[in-house]
Every structure is written in C-alpha cells, then in structure tokens.
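Accompanying notes for the structure given below.
A single protein chain has been omitted from the complex, and every remaining protein chain is retained in its original position.
We call the chains A, B, C, D and E, going by the order they appear; numbering starts again at 1 in every chain.
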Amino acid sequence: MSLHDPIEYEQASPEVRAIYDDIMATRKTDWVNNFWKVLAHHPENLQRIWNNIKQVMGHGALDPLTKELIYVAVSITNNCGYCIASHGAGARAKGMTEAQLAELLAVVGLANETNRLAIGYGVPVDEVFQSR
Amino acid sequence: MSLHDPIEYEQASPEVRAIYDDIMATRKTDWVNNFWKVLAHHPENLQRIWNNIKQVMGHGALDPLTKELIYVAVSITNNCGYCIASHGAGARAKGMTEAQLAELLAVVGLANETNRLAIGYGVPVDEVFQSR
Amino acid sequence: MSLHDPIEYEQASPEVRAIYDDIMATRKTDWVNNFWKVLAHHPENLQRIWNNIKQVMGHGALDPLTKELIYVAVSITNNCGYCIASHGAGARAKGMTEAQLAELLAVVGLANETNRLAIGYGVPVDEVFQSR
Amino acid sequence: MSLHDPIEYEQASPEVRAIYDDIMATRKTDWVNNFWKVLAHHPENLQRIWNNIKQVMGHGALDPLTKELIYVAVSITNNCGYCIASHGAGARAKGMTEAQLAELLAVVGLANETNRLAIGYGVPVDEVFQSR
Amino acid sequence: MSLHDPIEYEQASPEVRAIYDDIMATRKTDWVNNFWKVLAHHPENLQRIWNNIKQVMGHGALDPLTKELIYVAVSITNNCGYCIASHGAGARAKGMTEAQLAELLAVVGLANETNRLAIGYGVPVDEVFQSR
Partner (left out) sequence: MSLHDPIEYEQASPEVRAIYDDIMATRKTDWVNNFWKVLAHHPENLQRIWNNIKQVMGHGALDPLTKELIYVAVSITNNCGYCIASHGAGARAKGMTEAQLAELLAVVGLANETNRLAIGYGVPVDEVFQSR
C-alpha cells in the first residue's frame, strides 16, 4: 500500500525530469526506481535526498560496494523490505557475490544477537575502549 | 549498571580460562574484554557465542575489516553503546581510518533516513528488484 | 496474515457491540476499523485499549491533529504498515494536507538520521540541556 | 563515551567557523551545541547535515514547534538520549508547555503499544485505508 | 538526565498519594520506584498507566513470572536500561533464578539474530503457518 503512485517520466514536471535525468546519468542506467518516483510528489525532498545520496554513496575513503553492504545491513536491521530489495540489487550490481551476501547476513544476524546480550547484561565499557 | 561483575582470569574456572585463552590466542592479544567476562557467568553461552564469533568474523568472502564495519553499522542502528565502543575499536585495530569512520557514520545515518521514507511512503518494490 | 479474523458487528457479543457503538459514536462514523475487530477476540483488551485511546487522543494541551501526526511519526519509525495506513487516514480526516504529510515524512526521516549520528558519535549532552 | 571531543569555535577551521556562525545566526543564539561540534571533525558531513536541518525544520506547511514535537517523538522511540535532551530543549524554546510534553509522551507511549498490537495480531489493512 | 525529579510521597498531592498507596498495597511493599514518582508530574497518566499495569500484569492465563520474563525480553530488545533494571528486579522478586536469566538472555539474543535472518532472506511464510 503506497501513499502515492509513482510519477513516471512522461507525467513528471521539467523540474522532476531534470532530477530523473541526473539519477540516470549518475547511475549510467536508463530507468529510475520507484523510491524516487514516489518522492517526486515533493520535488524539494526529491532533490534534497538525491543530493545526499550522491554526496554520501560515491567514491571516497570507503568504496561504493562497502557502502552498499553497510546500507543493506542497516536496512535488514530496520526491516525495510524496499530498501533490502533495492540496495541488495545495488550491491549485486557493484559486484557483491552470493558468498558475500551470505556472510553479510551472518554478520548482521550475529551483531543483532550480541547487541542484545551486551544490552541485557549491561556490560560495562572497558577502560581501553574509553581512552581515546 | 551491570547484571553481573566481570569474571577476571584469576577467578575463572578452568573451563572459562580455556575459552579466555582461545580468545586471546585467536586475537593475538593478552587481555579479554568485559563482554566475555560477563558472559562467563554462563559458560555454556560464553562458549556458544565465542564459537559463533570465530566462525562468522574470520576471513572469508568478506574481509575482517568489512565485517567489523557492518558490525558497527548494526550496533549504531540498535544503539548499543558497548558494541559501538568495542567493535569501533576492533575496526580501528583492523585499519579503519577516521575518514572511513566518518563515511560509515554518514552511510548509516542516511540509510536510517531513507529506510523511513521508503516505509512511510510505502514505496512499491520495482519489478526488476523482484525478478531474481 | 492475521492471527484472527476480524469480528463483524453482526457476530459480536453484546459486550463487544457496546464498545463498537462507543467507537462509532465517539468518532462520529458508521463503521469500525479492523484493529478493533481483531482485538475483539479479547474483549478485556479491546475495552482497555479503547479507553486509553479515548483518554489520550482527545482534545487537550495538544490538538487532535498534532497527536495524529505524532502517532504517524512513531508508526513510521516502528515500520507498522497498518498503523501508518490507519493513522495516516486519521490525520487526513483531521485536516492533514499533502504538503504537511511531505514535511512530516521529511522530519521523521531526518530525525532517524541524526539520531544515529548522535548515537554513533556518542555526542556528550551539553550542560545547558542537563540543567533543568 | 564520545568518538571525538567537540571542536570549540576557537580551535575550529575558518570553514567550520563559518558553519557555526550560520547555525548561531539562524537560531539567533550565541552558542553551538555539541552535536555540531562533534560533526565538525568531518566538515563535509557538518555542512550537509546542517543544510538538511535548515531546509527541513524551518517554517513550512507545519510550524516549527510541531516539527520539534515530531522530532522528540522519533527520538524517544529510537532511545536517543542526546536527541531527546536537545530537541526537548528546542521544543521548550519554541513554546512547548509541560502539559504538552506530558501529552506528547502519552501519545508516543500509546503509539508504541498499539503498533505492536497491530503487528502481533497481523491486523489486515481495511479496504477504505487502501483506496487512495 | 531526567525530565523531572521524582515526586516523593511527602511532596505528593492527596490524589498522587492515593495511587502510591495502591501501588504499595498491590505489590505488598513499603516503597514506590522512580518510574511512578516521575509519572506523578502528570497524575492522569500516572493513574492510567498504573491501571493498565494492574490489569495486564496480574494473575491470568499466564503466571506473573512469565509475564515479567516477557517484559524483560521486550525491554532488552528496545534497549530500555531502566526497564531492564526494574523488571529484572521484579522477575527476581517473583522467583527468577540466575540460570533462568541466562537462558532468557540466550533466547532474546538468538531471536534477535534469527529475526534478521528471516527478514534479510525474505523467507516466504509456509502455507501451514498461514492456514488458521
């Protein structure tokens, strides 16, 4: 159930089309996924979020695949089905193998387990971790 | 506030000491962090969780640093202070730079934002993401 | 997938019908949504939760629309699809415009991002925020 | 425990000082809270997040106080202590009364309860909520 | 950091004292914990929440200890330090042993792990689980 139908390129305003064009050019693809087509109902948010994604997810101290893996890990922890599907596909497009996906899932699952053990036991932070 | 005081090596049973020894040998360190010293109140859990960590976090299709980055990303999303401190230190020990940490935090923050936008808008999953 | 089928008015016990009647009278509508029809399998919970909603969501220091906006914000953060749909409709019924919804979503998304930045960086609370 | 010490104005680079100046000018205050002083270790993120906050939290279809209330509601749901303290203070500065805070907390608590009831019972979405 | 100082019995209004008296009488204790003393700043919420606790946590189809264990499990998953401390103490007062606590923590941790594996893999619900 969606709050809004996606806005297709044909229906989009020139302002929104320009953002779609930038998304496709940046990603070297000829289509735009629904996330952007739904955000397009509020062009100001569409532009703002796309600017953030472009700035954060590009090449930097971390490579784009590692960033996608982190994105998928957060999306699984938050149970965002759309985000798991879209960033899972993004990670595959950037070279994630099935073996890497299986290890990613294992780490995400285990981290969620030990997070609760540390929280439940109220483990005191070791001095060496505090001294920075 | 901790449910149990950490069990130091000197106070530990031979069974627990053997696990501490394995932790230190595996990590090539001469100390054990509080997470394990608190779990030691239940040796069966201590052994089980340590076995899981050893199996999941070692070398594989993903390198150990990438796994630590994923661990930190999940721990931040779950707000586990101990886990952020311990795995943040672990990531640094495996070579994470300040620039990489800053980008990790940027990705984790942005993923948490777009997760809620996708959830709030109820964005329908694109067909191309469903066909596998 | 639902644990229980909704209990329709016709099938409901007099005790449950009385609560349905109160819901419809309070909301000035002629129907009851599924949340209540499912809770009706446990009349004690149905009565208790409805009493809470009536006491909390009515007019007070905050107007009913603001309360619905807060309800939607929490429901998005918790990824409760039913709650987003029902309270989103409730907010619209109380006058929420599309422009307000877009801003609500922007605030909810951004708050989820900065929450993780504050948690991940472990930002110390400013003295001025502590002195009360 | 913080990953980084806050960067005070005196120690800050001209680039960071300019952002601090904009924060103080925009908020009509003579100080900057720690969230920004910690983000300052990565000026690119500091600038990006501040730009987002300025764009999202200003006057619009929703008034600034309502936006702060939504921010606090999300921060409580995510258990972000720093965010509750800073945006709670922000809401008070924008006129939130103690009575309004008490009602905000009541709505946030109740929403978190009914979210889990809807999720646990797997309540099917009413047709009227789906037709948009 | 607390939004309000706890209201002690001596400072409390007759209305609030009556609720404190009911809490102590119901629990057969001679003191009231801070949760109620802070809620007392809003007597209406204090009365409402206490009524809910009395109705839900008493003897029923589930025994009070099992209910406390469930309460602790939810509080650990939500990372509520106060709730872990208070309901952990409540569970001990109702007979929880250290061995039971260790198993509770093991189940909570493992459930948080497998939850993410089921979510991450998008495991389809088995037909037998759907037919009800």
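Simple rule for what comes next: a residue touches a chain if its C-beta (ideal position, glycine included) is under 8 Å from a C-beta of that chain, and two chains touch if they have at least 3 such contacts.
As the structure is a prediction and not an experimental result, all values here were calculated from the model.
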item	value
Chains in view touching the one left out	A, B, C, D, E
For subunit B, the residues touching the chain missing from this view	1-4, 44, 48, 52, 55-56, 125, 129-130, 132
Positions on subunit A contacted by the hidden chain, ascending	79, 81, 85, 88, 98-99, 101-102, 105-106, 109
Footprint left on subunit D by the chain that the document does not show	72, 76-77, 79, 81, 84, 105, 108-110, 112-117, 119-122
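Here, only the chains that are shown with their structure count from here on.
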item	value
Chain-contact steps, minimal, separating subunit E from subunit B	1
Whole-Å gap separating subunit A and subunit B, where each centre is the average of the chain's CA atoms	20
Distance between chain centroids, defined by C-alpha means - subunit B, subunit D (Å)	27
Where subunit B and subunit C are represented by their mean Cα positions, the distance between them in whole Å	34
Of all residues in subunit C, the ones touching two or more other chains	1-4, 52, 56, 77, 79, 81, 85, 88, 99, 102, 105-106, 108-110, 112-115, 117, 119-122, 125, 129-130
